[in-house]
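In this view, the complex is presented without one of its protein chains, the others remaining in place.
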Amino acid sequence: MSEKYTSIHYHKYLQLEKILSAQDPRSALDGEAAHDEMLFIIIHQVYELWFKEIAHDLGSVIEMFRTDNVDERSISTAIARLDRIIEIQKVLVAQIRVLETMTPLDFLDFRNYLFPASGFQSHQFRMVELMLGLKSDRRITYNEAPYTDAFRGEQRKILEELEKSPSMLDLLEAWLERTPFLEFKNFHFLKAYREAVQNMLDEETRAIEESDILTEDEKKMRLQMLGDTNSYFASVLNETRHNELIEKGELRLSYQATMAALLINLYRDEPILQMPYLLISKLLEVDDLLTTWRFRHAQMVMRMLGRKTGTGGSSGHKYLRKTADEHKIFSDLHNISTLLIPRSKLPKLPTDLKKELGFYFTEANSNS
Amino acid sequence: MSEKYTSIHYHKYLQLEKILSAQDPRSALDGEAAHDEMLFIIIHQVYELWFKEIAHDLGSVIEMFRTDNVDERSISTAIARLDRIIEIQKVLVAQIRVLETMTPLDFLDFRNYLFPASGFQSHQFRMVELMLGLKSDRRITYNEAPYTDAFRGEQRKILEELEKSPSMLDLLEAWLERTPFLEFKNFHFLKAYREAVQNMLDEETRAIEESDILTEDEKKMRLQMLGDTNSYFASVLNETRHNELIEKGELRLSYQATMAALLINLYRDEPILQMPYLLISKLLEVDDLLTTWRFRHAQMVMRMLGRKTGTGGSSGHKYLRKTADEHKIFSDLHNISTLLIPRSKLPKLPTDLKKELGFYFTEANSNS
Amino acid sequence: MSEKYTSIHYHKYLQLEKILSAQDPRSALDGEAAHDEMLFIIIHQVYELWFKEIAHDLGSVIEMFRTDNVDERSISTAIARLDRIIEIQKVLVAQIRVLETMTPLDFLDFRNYLFPASGFQSHQFRMVELMLGLKSDRRITYNEAPYTDAFRGEQRKILEELEKSPSMLDLLEAWLERTPFLEFKNFHFLKAYREAVQNMLDEETRAIEESDILTEDEKKMRLQMLGDTNSYFASVLNETRHNELIEKGELRLSYQATMAALLINLYRDEPILQMPYLLISKLLEVDDLLTTWRFRHAQMVMRMLGRKTGTGGSSGHKYLRKTADEHKIFSDLHNISTLLIPRSKLPKLPTDLKKELGFYFTEANSNS
Partner (left out) sequence: MSEKYTSIHYHKYLQLEKILSAQDPRSALDGEAAHDEMLFIIIHQVYELWFKEIAHDLGSVIEMFRTDNVDERSISTAIARLDRIIEIQKVLVAQIRVLETMTPLDFLDFRNYLFPASGFQSHQFRMVELMLGLKSDRRITYNEAPYTDAFRGEQRKILEELEKSPSMLDLLEAWLERTPFLEFKNFHFLKAYREAVQNMLDEETRAIEESDILTEDEKKMRLQMLGDTNSYFASVLNETRHNELIEKGELRLSYQATMAALLINLYRDEPILQMPYLLISKLLEVDDLLTTWRFRHAQMVMRMLGRKTGTGGSSGHKYLRKTADEHKIFSDLHNISTLLIPRSKLPKLPTDLKKELGFYFTEANSNS
């Protein structure tokens, strides 16, 4: 019988000796510790513990996708782990309120003894960003210094390796590109979709022209809107144009992967696409919550320090605020919204494809 | 062109004339309105609006399951709508904090003018409970009066009809019973599972007996624990025993449905079982959040009124508190936890069943 | 210049070497670690870090009140620190959702290697309960063993000392008893209040008897209700009766302290009573959130383990569920709600008392 079956006490199992002895307020060096420094230390330690868990879960998902042959059984595990990350992120955002119970005046009691710009020195947070897909070429810099400057030795090496490893975004792209459903026997998704878009626009044009409710001015305005929509679709469904936008850095996912994501969004109710759709939704959610966290973090720094500019020249608040806008990773998946058309206008799927996309939990259906 | 394409103003679309003119504080009848009565009215109206949305979503899910042949495409829609109900429930729980900003002293300024026991008179809340599966035979009564006493005319008729209609719980049971996977060709799930449980217990017994780490006392204690577990499994996997517990009102789901739910829990990573597993999880979540809401509601009533006993004899707080324990609907699904064994001890699925349970999003796999 | 002015790196300041190396999954001893054990370890460590902060804040408040002469400047600090505890408690409750992303099947992968009944072994949680005022005479026991059985050595000694030290509840009681406003020159609060209650009840009796809207039956019912209220007030404002209830363990705060808390609730808008009122409200909030946490904890254990009874005889879920009802500490403050009468019926304060209770931030008032 393995050693692991012997009892272990809660206190020892959680190594609380270590955990609970790791709070040494700097303000105590000069006499009495500032009461609120304890909170400052503890909340940052809590953040780091959660970052460790996020890296643990995210790393396991990345591992599952590092193959050309992702096991379908992994998808539900991946979704469950992303769901866990999402729940953790909600806690990360919510607990900012705890730190906000420390007032600027209380912070002053120990602020001087601290490193400047704390948030920039979390190694694990940088790891998580890199794992998701925020590499240095997409990153805005603080006072023009590369983010790796804050790290040395082993820590730096880990970041450099992550810079070179495939991120979640890279792996998602490759996985999307491998789907066979964009071209299935005689069904060419993109061709059918372009036609459906055209039909929809033609139909609306006719409806406007023949309307006896709209005034002439309203007709003109609405036709102009339709024209805009028309050119918009023409442009975004165009592969050459898509590649140009990738060049410029405005898009990141390949044309092929984007079209696969579009197909998943449109036909997400087909049994085989239900889990892929959830997967994409969860990644978007992770990204959005990261953005919310950055926003709330910036807001909290503003509350604590005001708008005062640091010595470095740029204010922490402004930089943080900007990252909330610029450090998005999966925004291409958001942009798919602009490509959608209503379900009623969708191209009908051929029967054999529909069968391929289906499967059945109950008997009645499996006989149908 | 349909009338619906003409513009409509936000204010008119939302019928704000009606919505925003529906607050008439009773305290105003005697002179100046008590400031906080507005909050009391508005928060209850907000609750009722949300109840309407919940009934709308839940009703649509029930509709999908009222057939022997549930369309597999509906499952993802059902999950999405249950997810919406869950998010609404979180808001229902969270906004109790808003009502708690009203203090008991402020409540006294208008409390006398109100109906007693407000919460018991929400028609929509009773509808939702009935739709989920809380019918009168499972309901604890307040001061021994049937809950329908609070309603008249059309409202009462609706409740009486819901009492007779299949609830979400009934429909879930029927759907689970229809799965073909409990008996698939030569694979008899229950037989295989019983054997696996036995193997697991035998293995652990041996490990304990042969251990040279455990003391004799520890061995004895652990063997006794194993014995308990053994009889527990024997009892709960027994159909006759299960039916007795249904008789007594301790269980609600049929043996067949329970075993299907067990199978789904154990093999939830198989592609075909991923969505059924999510469906079950969401129903459990809805039930748990309803319980949390009842608990917080009881807590809030206690804060507002103290422990004071009402004239009727029983206190509102006590009754509400009890419903949080007794009005659970899907608790049979919780109890499945006690039937689970670790993945590593699970019976292996035969290849043809495994294939039947699978499907593939990417090309590589579909060729495998 | 002190050493503390020299820079220290984020990583070293937070002792992340220690914090992030304190996760050793037990399941790893036998081969590969179960993925979810990491979450189990980390979330418990996070809980312990937060408990340390709560003990730090609560301890400082207790320190301020360990004197017959509480500095009025401390009251706002105490309120701010209780507010912080409240925000932490909200996080403690919210993050249960993170643990709930671990399913019972995932838990099975490592559950066997763990201590049973983890929650009972948190030393810091017991400390916090004791500091608030939950001493062993008020505590329900789990399987009839004293809660201290789980602790040895230094840890046990600390708990035993806290058992003997004045708790927050004790100190609050003493502070309330010291207020001079219950008897101020010619104003006897309790006498005036009893009269006001009587006047209010007489007035309502007359209104009912003379009503030409109510039917005879309604009149009878309402008069009976008033009678009940009458005896209720008579009983609860009675010192002898109050002391009997303390004897029986149904009340905890002395009569004198309860009356002071009643006065604060009724006249909380008087400047001098504004902060005392907030202080009482915050303590109630802390207590309510502790109750919510216990409830959610019990719910989570049920989800993870079902209703299965442990070897000890009693189920963890049932015990936890019961503590949510029985381990309240400040419930006497809730019961004050039942003693309140509407502001319009309150005894008028004599001018000199009113002046004593006032103070002024702006000039205009200070001249008035």
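A, B and C label the chains in the order they appear, each numbered from 1.
The rule is simple: a residue touches a chain if its C-beta (ideal position, glycine included) is under 8 Å from a C-beta of that chain, and two chains touch if they have at least 3 such contacts.
None of the values given here were measured: they were computed from a predicted structure.
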Query: Out of C:Asp36, C:Glu53, C:Glu87 or C:Glu270, which touches the unshown chain?
result: C:Glu270
Task: Would you mind spotting which of B:Ser27, B:Gln274 or B:Thr323 touches the chain that isn't drawn?
output: B:Ser27
Touch residues of chain B, complete complex, unshown partner: 2-5, 7-11, 13-16, 18-24, 26-27, 29-30, 35, 38-39, 41-46, 48-50, 52-53, 56-57, 60, 80, 83-84, 87-88, 90-91, 94-95, 97-98, 100-103, 112-115, 118, 121-124, 155
Message: Need a quick check: the contact residues on chain A for the chain that isn't drawn.
response: 104-105, 108-109, 221, 224-225, 228, 232, 265-266, 268, 284, 288, 291-292, 295-296, 299, 302-308, 311, 321, 325, 334-338, 340-344
- prompt: Can you list where chain C touches the absent chain?
  reply: 1, 3, 5-6, 68-73, 75-77, 175, 178-180, 207-208, 210-214, 268-277, 358-366, 368
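We take it that only the chains that are shown with their structure count from here on.
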- prompt: Taking each chain's centre as the mean position of its Cα atoms, how many Å separate chain A from chain C?
  reply: 39
- prompt: When the centre of a chain is set as the mean of its C-alpha atoms, what distance in Å lies between chain B and chain C?
  reply: 30
Query: Which residue numbers or ranges of chain A touch two or more of the other chains?
result: 3, 5
